[in-house]
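Note that one protein chain of the assembly has been removed; the remaining protein chains are unaltered in position.
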Amino acid sequence: MHKRTSQTMRLSKFISLALAAMLASCAQPATDPTTIPVSGEMVAELTSPPIVPAPVGSRKATKLKVEMEIVEKEAEMADGVRYIYWTFGGSVPGKFIRTRIGDEVAFTLKNHPDNKLPHNIDLHAVTGPGGGATSSFVAPGHQITFSFKTLNPGLYVYHCATAPVGMHIANGMYGLILVEPEGGLPKVDREYYIMQGDFYTKGENGQPGLQPFDMAKAIDEDADYVVFNGRVGSLTGDNAITANVGETVRLFVGNGGPNLVSSFHVIGEIFDKVHIEGGSVINENVQTTLIPAGGAAIVEFKVEVPGTFILVDHSIFRAFNKGALGMLKVQGEENKTVYSGKQQEGIYHPEGGTIQKMPGEAPAARKASSVAERIEFGKQVYSKTCFACHQPDGQGIPSAFPPLANSDYLNADVKRAIKIVIEGKTGEIIVNGKKYNSVMTAQALTDEEIANVLTYVYHSWGNNKTVVTPKMVARVRSGH
Amino acid sequence: MTRTCLLLVSWLAMSAGPASGQSSTEMQKITGGTFVPLYGADSAEVHIDDFYLDVYPVTNAQFVDFVRSYPNWRRSQVIRLFADQNYLRTWADDTTLGAGMLPRAPVTYVSWFAAKAYCECLGKRLPTMDEWEYVAMADEKQKDARADSLFNQRIISGYETPDTHIQPVGSTYRNFWGIYDMHGLIWEWTSDFNSVLISGESRKDGDTDRNLFCAAGSVNATDLMNYAAFMRYALRGSIKARYSLRSLGFRCAKDVSE
Partner (left out) sequence: MRKAHITMLFLLAGLLLAAACGQSQKNAAPTLYQCPMKCEGGKTYPRQINCPVCNMKLQPLTDGPEKKANTAEIPELSIFHLSSEWHTQAGDTVTFRDFQGDILVVVMIYTSCKSACPRLVADMRNIHQKVGRADGIKYIFVSIDPETDTPDRLKEFARKNLLESDEWVFLHGSTDDVREFSNVVAVKYKKISPIDFSHSNIISVFDRNGVLYYQQEGLGVDNKEIVAKIKALRERGR
């Protein structure tokens, strides 16, 4: 069933290399990862769970092309239970992406024309706004390309972030992207890809037929199914992952959520090593490791005895009632199925969720009765009228809009300041020793508003705390 | 824009004899009112005037009539500025539906420009997004059934079900206003679909990106429980007017004063 990695033959040859790599990664100098040069170009190998792509080994950072297709499709959630999954690459979790630090990833996201919804992707391995989500919003029948450089080694979750985001994740839109350190992770005999997720269906657990997503249950975090790799039984029976006695196994374990934190445990094994939360810290001799929703961990252990080892979320009702169960079959002798649990119906099903409404705001124009209020109201005016040019902290924009912070020009003459707000200002002025030649148009503000905003500005960013009153504004307006 | 259409009518009179004319869908009068859409204005409430709306989405057969009468909206002749390469892609040729397509099924793979032209050529227009949403919040019995969790669940399930667009119009429910298929068949174009100012980064969209959008007043979602509406607005935010999508069609509206 599964790809048998055949490193065993050349294992001894690699041990020294692996050691060297480990040392290298431990003693890694603090070079700026943004400056790692890339050479050449390659198309990334993407794999469906539980298979992972070949290790990066000692390859140099490169321009890595990733093509991911979003597919909305019906598939089996459990025996007789169907569900419409939204997937990255046709599987839940989505295809595994394997990169190394410094790679420049050119990511193409394709939204299949048969799909009904727009999607995007937020990769936790991306350093940038939205993790790529902003750049990757794509309608059905369209595709989009964006690129990023991998800066931090580790195991990261990716997922769709289109509204309603919880529903996109709940329908299976998540996966893992691995960023290996320079020289790659140490060699092991077996590597597998496992990801937990919780599902919310209209019918209770086990109710047959096509089950639609249940929004109320999802919001209540009342899962009908908690499963590995998208469905009940994805890693049991004939689908179990395998190893031979004496081999080292590495599991890349993620948790898509959307709601539940996983207490990942392998019954009858102790993790020799855990890359905690998928990062660089390694813990040893761990029984159960926590995997947050939207997080991951790398666990490694050597299997010493044959048998079937059960993978569970040790929030144990999930394993036995909701499907969070997998198997690792270790061969060496006769194989025996330890567990043949029957599905049982859930027993907890509260109804409905509370409706949250945003209060409709209707602020009445109230007059400031104190300097403190003047400043408070003035700040509101500032953030509507002034901040775009003069910036949130009054720093202005070099050679375009003069600063209001610590401004000699402003502090020198309050009447002039009032006049500028009323009438606008054109032509050259010198502020804090720098020349500005721009255009500010007259601002349509009331006397009260001008008094407030100027008082706010004068009381902010190191200015001289002048209090401006509506009367002062009225005087300037009438030409006195 | 009515201009374009009238000119084409005159062209027809010259070259093709009397137009066969596209069959017009029956309309229902919608009594206006005030409601709070998912993304409204700064006062959250939006007022809708009385208007007429097509009882059914525009069908394949009706669109065939349309392109017969207005050759510049045929697949081979449409100007790329107004429709992308997917325009009417499932049709066998310029004026023939593809194998297995029902004449009574809603037309899809049409761009916003084409939808707009279609309505204008009948003396109609596309509904605004607020008008559309106003009608879409009705179930069989109530004007506003949005608080009904079962109604919401039914809509969401419809959105998730693949290939609903191949069914004939009228195959879903008739709502309070006498309008069919507001949910469960297709997405629909609206005249101002591009007023959805979301970046696709849903977790940030509550806080409108002041860099990408000039937001004099930013508008937040009014009801975090209305998943169905979130899905509709997300779709609108992801498309451009040239796009032609497999599950996106339209229906027409009309002012009452006319």
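Per-chain residue numbering starts at 1, and chain names A and B are given in the order in which the chains are listed.
Simple rule for what comes next: a contact is a pair of C-beta atoms (placed from the backbone, for glycine too) under 8 Å apart; a residue touches a chain by one contact, two chains touch by 3 or more.
Being a predicted model, the structure only gives us computed values, none of them experimental.
Per the touch definition above, the residue from A:T127, A:T145, A:N244 or A:Q443 contacting the chain not shown is A:Q443. For the chain missing from the display, the contacting residue among B:N175, B:S191, B:N226 or B:S244 is B:S191, taking the whole complex into account. For chain A, the residues touching the absent chain in the complete assembly are 384-385, 388-389, 397, 400-401, 424, 426, 438-444.
Think of the hidden chain as still there; on chain B it touches residues 1-4, 6-11, 13-15, 39, 41-43, 71-72, 79-82, 112-113, 116, 191-192, 194-197, 208, 210-219, 237, 240-241, 258.
Everything below uses one rule, namely that only the chains that are shown with their structure count from here on.
Our note on geometry: chain A versus chain B, Cα centroid distance of 33 Å, whole angstroms. Residue ranges on chain A touching chain B, taken from their complex, read 72-74, 84, 113-114, 116-118, 120, 122, 129-130, 133-134, 136-142, 161-165, 167, 171, 202, 212-216, 219, 352-353, 355-358, 360, 362, 384, 388. Those residues of chain B lying in contact with chain A across their complex are 36, 43-45, 86, 147, 149, 152-153, 156-157, 159-163, 187, 198-205, 209-210, 214, 216, 220-225, 227, 230-231, 233-235, 237-240, 243-247.
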